[in-house]
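Heads up, one of the protein chains got dropped from this complex, but the rest are sitting where they should.
Chains here go by letter, A, B and C, matching the order in which they are written, and residues are numbered from 1 within each.
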Amino acid sequence: MDELLLILHSTFRMSTPIALAAIGGIFAHRAGVLNVALEGMMLIGAFVGVMASFLTGSVIIAIIAAILSAIILGYIFSFFGITMKGNVIITGLAINTIVLGLTAYILQIFFGQRGVFSNPKIVGLKPLDIPILRDIPIIGDILNHHTPMVYISLISLFVAHFTLYHTKLGLYIRTVGEKEEAAHSVGLPVNRLKYTAVLIGAVLCGLGGINIALENVTMFVENMTTGRGFIALAAIFSGQGTPIGTFVFSFLFGFADALQIRLQDIDIPGAYIQMIPFLFIVVVLTIVGIFTVRGKTSRGFKNE
Amino acid sequence: MKRRKNNWLKSIFSSLIPVLLAFAVGSILIMIGGYSPIEAYSSLFIGALSNQNAIMNTLFASTPLILTGLATAIAFKANIYNMGVEGQLYLGAFAAAYLGFTLQGMPPFLHVAICLVGGAFVGMMFALVPAILKAFWNVNEMVVTLMLNYAAILFTTYLASFPFKAPGASNATTVDIMPSAELPRLFTGSQLNGGFIVAIGVFVLVWILMKKMKLGYEMNSIGRNNEFSEYVGMGVAKKIILIMSISGIVAGLAGVGEVLGTHRRFVAEFSPDYGWTGLTIALLGKHNPVGVLAGALLFGILKNGGSSMELMVGVPRSLIDVIQGLIILFLAVDFLNNQIGLTTKLKERFNRRKVA
Amino acid sequence: SGGSDSSSGEKVKIAMITSEGGLGDRSYNDSGNEGLKKASDELGAEVKVVEPQDVSEGEKYLTQLAQSGFDLVITLDLGHEKVLKEIAPQYPDTQFAIFNTVVEGDNITSVLFHEHEGSFLAGALAALVTQDESVNNLNGEKVISFVGGVDSPGINKFLVGYEEGAKHIDPETKVIVGYSNSFSDPSKGKEITLSQIEQKADVIYQVAGATGEGVIDGAKTKDVFAIGVDSDQDYIAEGNVLTSVMKRVDVAVFELSKAAQGGSYESIIELGLKENGVQLSEMKFTKDMINPDHIAKVEEIKEQIINGEIEVTDVTKQ
């Protein structure tokens, strides 16, 4: 029981960066823009957050700087992918490569550091002890004592859901993604909506970067996002672009990963244990697929 | 005839502009780092293209990318998001290595052939997993292939670390393959090997498949309109399985080439994201085999020239990554067409303002 | 065996190829780079460090460096062993050196570290300290742990030495093992560490590159001990890094550089506890926190290893 609570507590920590990026990524996804630059946006957020924290000693400035940097990246992505109509997957992959190189390069030429940048002057964010939550049994054990971004990721879930389904912005974003001509024919600013969708994602990716670099640890490491942006992308697709579904899959992945860590001591090859989160997602999707397809009476696939 | 020439010129121009723009942005960064852009770029071209050895090494660097690019292009053409080329490559590579070091006393030609077939087969089998899940239960292939990549890398690393580790090796590698299984070097002084011939052979076959064969036509149709394709009896589910199998075969061969030609044993995590680079190349080449070939050569130049930039001028690796990223970024845009579109758009806005 | 042929007056030219991961790992490659810098400062050598993108580029780098007239070309990537064997004979005027593996050849020096020996000491110290409730937040339970970057022989060489050292002190010591599956994921490193601490581990040995930074951070958060690796990492979290298992790549590189300048090369250099090529850090911040008997005991074990009374397993030899 205690063990389970610990795993769940850890699940929140592990799924937070994925959930933030994924929930942010939903908007671009729903606007019909495949954003593979989530990874790069998180990494730049992590990097700039650490730099700003180091230089100013202020976490607030660090957070703002991280968000801004991710937004700038979002603009570059949107400019090339939307305004210039470049292939968005290439654009996204290119941006990831650039961020990876650029962060390392800046670290090297301006700070004379390679690989790792850690310094006592970097101020991070600490876990919160929330008065009422603290006293609720079980729930308190799982949900209390997390860093701010964990709570922000939960809040962003509700905000994203509300925005997507109950506001004009959300409705327009979905329109653009599902049927661009419809948006065009009533004069919606198609490109501006796509920009906005990408930029919302950038903001949350910036926060994801903060979570990785200033909450979980307080340092920057080259490529420290290690593919979480792609896991987030997988969560979006698995959750079919709905905030709740996407969050569930981010959470499931975090859970499987937390579980995996605890199972490593079992006496079977580590590789098999480490595969758990990845195979777990495949299995879940397959089960969902089997149930969905069961009642199907029409032949073939729908166009995307 | 005249028109064709024009198109040809146009495509040269449209790929030259982004490269030049990327170089321009890159030179700013190079200067910030205190290096000379001219020196850096000339070392890039000298290293990649200046003499026979340089060119051979560029082709060598392109070899796995031709194959991973084609593997991705085949699937993408049919609108199947096979992002699992990396994983398929690893399993194909391991299979080839296994056949390469276990089978003994084989005539070289036969041994190589067996390794090629074995690696291709394993690549295919692994690609079948997402294909079947997609075909039967409509499970998103992009997610499945992304996830299975991790599993494949973990699995092959495990194999090379434990059951098949070379005795005495302190890293995760298998023993060497038999000399009979090696793809020979084509020239001395360069790493270019028989793998390149394999890649070119596959390129020709894929070109024929996509341009001349019935299946190529069906791939194109499925890629553009699934429902139509089903309606006219193409049996989309079965075709998905078939197309993914071919994609897996080509991805597997990419791994085989690396094992038989380059490393001559299996080395855990040997691929510097060949699969992902292949994906970029497939998209840059617009899923067209010739485009993929051109893209792979470009990346070969960048990789080989990039190392020269480091070796000769000392430009740090990280900056080379940035420049490569910039080139890809600018290449994502169809400049010539959009450029014109952009200027007319600006002109229109300007005119409108004048009127108002 | 062959000597350097750089005539006096000319600067000796030395190049070093990093292993994958490159510079900035705050351990292996960086340590090598330290040695090289020292060679440049003290010996006036002309030095160059290069970082290939992947292991298949080894041949190109080795060839081009040899062709560019370097007197000594050191590769830290043991993945280059095969190509080195083929290339070295073509450039008899260049001396080559490779680390962590043995490659035979007239102009090749192989440098081997006995990391398992250093790890053995770390394991012994960890097993002693974990039972001591008086320092930090340590519990009395005999549980220690290990975080590796990947589950592979190169990493497990450290693990097995560590385990043997711990069992040598107390066979009941439990060693929890975790792998992060990445060398650049400090978050994950920390998470694994926290999970191990929850399972009562209170001394955690990390062999995981930058991921290990997260391990140290985790130990600091829970105020228990981490053990650093490769270089002296004690300063990263003062008082929470019990010790570091140092692998003196810098020493080896410097020694090679000296040979390049005029001495003669050996074909195999083995660096273990005996040669001070592998050693524990001086424990600047922790020495006073723990029972001096423990340190004495570790010192004693070190002597036993050096004189062969204790033999530590090297898994890569299997």
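The definition used in the following text is that contacts are C-beta pairs under 8 Å (C-beta built on N, C-alpha and C of every residue); 3 or more make two chains touch, one makes a residue touch a chain.
One rule holds for everything that comes next: contacts and distances are computed from a predicted model.
For the chain that is left out, the UniProt protein name among "ABC transporter domain-containing protein", "Na+/H+ antiporter subunit E", "glycine dehydrogenase (aminomethyl-transferring)" or "Ribose transport system ATP-binding protein" is "ABC transporter domain-containing protein".
Although it is not drawn, the missing chain touches A, B when the whole complex is taken into account. Touching the chain that is not shown, out of B:Glu182, B:Glu230 or B:Glu258: B:Glu230 (per the contact rule at the top). Interface note for the absent chain: among A:Ala31, A:Val59, A:Leu188 or A:Ile261, the touching residue is A:Leu188. Residues of subunit A in contact with the chain left out of this view: 162, 166-168, 171-172, 174-175, 178-179, 181-189, 295-300, 303.
Touch with the hidden chain on the side of subunit B covers residues 212-218, 220-221, 224-225, 227-235, 348, 351-352, 355.
Methods note: only the chains that are shown with their structure count from here on.
Contacts between chains leave no pair untouched here, as each chain touches all the others.
This structure's chain pair with the greatest number of C-beta contacts is A-B. Spacing of subunit A relative to subunit C, judged by their CA centroids, is 35 angstrom. Rounded to a whole number, the gap between the C-alpha centres of subunit A and subunit B is 27 angstrom.
Under the contact definition stated at the top, the residues of subunit C that touch 2 or more other chains are 22, 151, 181. Multi-chain contact residues of subunit A (touching two or more other chains) are listed as 104, 108, 269-271, 274.
Residues 22, 48, 50-57, 59-61, 64-65, 68, 78-79, 82, 100-101, 150-154, 157, 181, 316-318 of subunit C are the ones touching subunit B in the complex. Here subunit B touches subunit C in the complex through residues 57, 154, 157-158, 160-161, 165, 167-173, 176, 191, 258, 262-265, 267-268, 270-272, 303-304, 306-308, 310-311, 314, 316-317, going by the rule given at the top.
Contact residues on subunit C toward subunit A in their complex (touch as defined above): 21-26, 30, 151, 176-179, 181-182, 184-188, 190-192, 194-195, 198-199, 210, 213-214, 217, 236.
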